[in-house]
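My questions will all concern the structure given below.
Apart from one protein chain that is not included, each protein chain of the complex appears where it belongs.
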Amino acid sequence: MRYYLYKFSMFGITLVMVSLIIFFVFQLLPGNPAQIILGLDADEQQVRHLEQELGLDKPAIERYIDWIAGVFQGDLGESLRYQLPVSEVLADRIPVTTSIAILATVLTVVIGIPLGILIARTDGKIISVFLSMITQLGISIPSFWFGFMLILLFSVTLNWVTSFEYVSWSDDFFGALRSHFLPSLSIAISNIAIVIRYLRNTILDQRKMDYVRTATCKGLSERAVLYGHVLKNALIPVITIMGLITADTLGGSIIIENVFALPGLGSLLIQSITSRDFPLVQSMVLYIAVIVLVINFTVDLLYKLIDPRIRQKG
Amino acid sequence: MIKKHRLPLYIGLTFVSIAFIMMLISLFYTPYDPNAIDPTNRLASPSLTHLFGTDNFGRDIFSRVMEGAKTAFLIGTVAASIGLFLGFLLGASAGYFGGWIDELTMRFIDAMLAFPGILLAIMLIAVFEPGMKNTVIALGIMSIPAFARIIRSSFIQYKSYDFVKASIAKGGGAIHIMIKHILPNAVSPILVAASLSFSGSILAESGLSYLGLGVQPPDPSWGRMLKEAQPYITSAPWYVIIVGMVITILVLGFNLLSDGLRDVHDKKA
Partner (left out) sequence: MAPLLSVQALDVAFQLPEGEFLALENISFHIYPNEVVGIVGESGCGKSLTSQAIMGILPGVASIKHGNISFQGCSLNDLSSREWQELRGNELTMIFQEPMTSLNPVLTIGRQIAEVLKKHTSLSKIERKQQVIKTMNEVGLPRAEALWKAYPHQLSGGMRQRVSIAMALISRPKLMIADEPTTALDVTIQSQILDLFQTIKQNHSTSLLFISHDLGVIQAVCDQVIVMYAGRIVEQGKVEKLISEPKHPYTQSLIQSIPDATKRGQRLYTIPGTVPHLQERQVGCPFSNRCTYKLKQCETSFPDTYEFDDGHTVACHLFAKEGDGN
């Protein structure tokens, strides 16, 4: 119980730090923010009006507290460009990015884990070196360029996909799946490589353990030892990196949405930066960072629940 | 222990060296002026006269790739230096002093890691304007956590060693002990992290520049070349393919290098 209390308070401290970092960075906007937002040709009255609206006339600490209090009440401020509450602007965009992130995570698990297991069964030295380099290649490819290559392959070479227009889930399920698939795969490719490398290493490490010898001496086949004994031990550490991977897909989505012209948070973020819609940018960054922290925190707790060695201590 | 394969290390070194030599040559010589526009020869496919073909303005892609190597190495070096310097300050004090300083520093690192991918860099650039200088600073800040963590764990490990304890007993000051005794022993993991930081920064720069938030013209950048190439993906696919492959090869080179360095280090330990 004390353990969970500790974990919760650490999570709280990290949350506060994240919000402070974001607030601090946006405080550093050079010059008068209202002036920058409105442009140089705005008159003084307009600037003063906007300053008041943004609360820029108050001291920094008060503004930080106002901001956080607003966030807790679901008020993320107002988008300058859309003239709408930020939460409303985000509401349309979140499902797109969430779908991409979930699909990319699913692809990572569905492709990465079986391949990792398969590859762990080959332990020749030359093959190991070769596989290690192939997975390194997967990690080294820029995801957006991999997206380009997928577009080239599927639309130009194979002529399977004719348009990359966004289709929403409610309009046409399979159409939506198709429009989300290539972006998700582009993000997933490096994570698949990471999962393969990691899982293969943990399986090879676990295979050297004494309990494997015990299981063999019970008369179990190599397969039964792998699936019944080794895999359970090897997958537990993989869960910890799954949190990082899921978080990473959100980061990957920022670029990929721009490649495939998907109306998600990523494309909105870049548009907002270009149009200097800072309240929107600030809230979006906070939103993404908080989601990442929540994912990692959940995975951390989940890990403790799954590993019996830690579960019983708690 | 059976001897580990050095092949990845050598391949990594080869890739990085080729790019490095290309960059050095570009300081004195490029086959064409990288910015010379030739409207009569737009999007020419690779040939003996234009090794990598020409872009939408008829500029020689090979020369522009050579130029781009300068940016890649500059960004990699400066970002790694910034990351190492600040990461060292954070990691060393956390590892050396422990206690609440460590706890607080680690929470700060956790907070930085809450910005997935290039989000931290995007946020910084959104506020401070795109461009070479700010890109480098943003990527340097982004690579702090990796350095800080590695340096922290080296410090925690070596702090318990007898030679460090002996030095503390003799009354050596904290900074003296850090630099004189602990740092030399942490060199190998730092090299591994630096190599990883190079590949991470190059990859991140290409992403930022592709989004238009990184290096701005006239500074050359592989990421921006990809952005310019994207509209011609069907009419001039080699443009996209070649530039992406160049980025991949250099990033792969640094990744293999860090992998190989880690193997060499593990074997020594």
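The first chain written gets the first letter, and so on, giving A and B; residue counts start at 1 in each chain.
In this text, contacts are C-beta pairs under 8 Å (C-beta built on N, C-alpha and C of every residue); 3 or more make two chains touch, one makes a residue touch a chain.
Keep in mind the model is a prediction, meaning the values are calculated, not measured.
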Contact set of the excluded chain (shown chains only): A
Candidates A:Arg93, A:His180, A:Arg197 or A:His229 - the one touching the absent chain: A:His229
Chain not shown: contacting residue from A:Ser87, A:Ser128, A:Asn201 or A:Thr216: A:Thr216
Absent chain, residues of chain A that touch it: 209-211, 213-222, 224, 228-229, 232-233, 236, 307-309, 312
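To be clear about the criterion, only the chains that are shown with their structure count from here on.
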Cα-centroid distance, chain A relative to chain B, in whole angstrom: 21
Residue ranges of chain A in contact with chain B within the complex: 10, 13-14, 17-18, 21-22, 25-26, 28-30, 125-126, 128-129, 132-133, 136-137, 139-145, 148-149, 151-152, 155-156, 247-252, 254-255, 258-259, 269-270, 273-274, 278, 281, 285, 288-290, 292-293, 296
Residue ranges of chain B in contact with chain A within the complex: 2, 5, 7-8, 11, 104, 107-108, 110-112, 114-119, 122-128, 199, 203, 206-207, 210-213, 223, 226, 230, 233-234, 237, 240-241, 244, 247-248, 251-252, 255-256, 259
